[in-house]
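Missing here is one protein chain; the remaining ones are kept as they sit in the complex.
This part shows chain A:
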Amino acid sequence: MADDKSNAAEYWKANVRTIAGCLAVWAFVSYGCAILFRPLLAGIPVGGTDLGFWFAQQGSILTFIVLIFFYAWKMNKLDEKYGLGE
């Protein structure tokens, strides 16, 4: 029982770490590249405008998709590793 508990606790910690990493990227592309850091990225031209504009209208959405699939894949691995999958 004690083993089960520490195993489960570790699984949860790994999950929270994964989420923190994914959300860091999530915030970086949307609030960072697309909004706050846009002036810093102004020098990088993309199709008639700048990289920040591209992130705001396309880049962040594409990153979001990759993030969710990465998370789903990673969690399947964790489910298996800790024997907690269905």
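To be clear about the criterion, contacts are C-beta pairs under 8 Å (C-beta built on N, C-alpha and C of every residue); 3 or more make two chains touch, one makes a residue touch a chain; residues count from 1.
The rule we apply is simple: contacts and distances are computed from a predicted model.
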Can you tell which of "Cation acetate symporter", "ABC transporter ATP-binding protein", "Transcriptional regulator" or "Branched-chain amino acid transport system permease protein" UniProt lists for the chain that's not drawn? "Cation acetate symporter"
Missing-chain contacts mapped onto chain A: 8, 11-12, 15-16, 19, 22-23, 26, 30-31, 34-36, 38-39, 46-50, 52-54, 56-58, 60-62, 64-65, 67-69, 71-72, 75-76, 79, 83-86
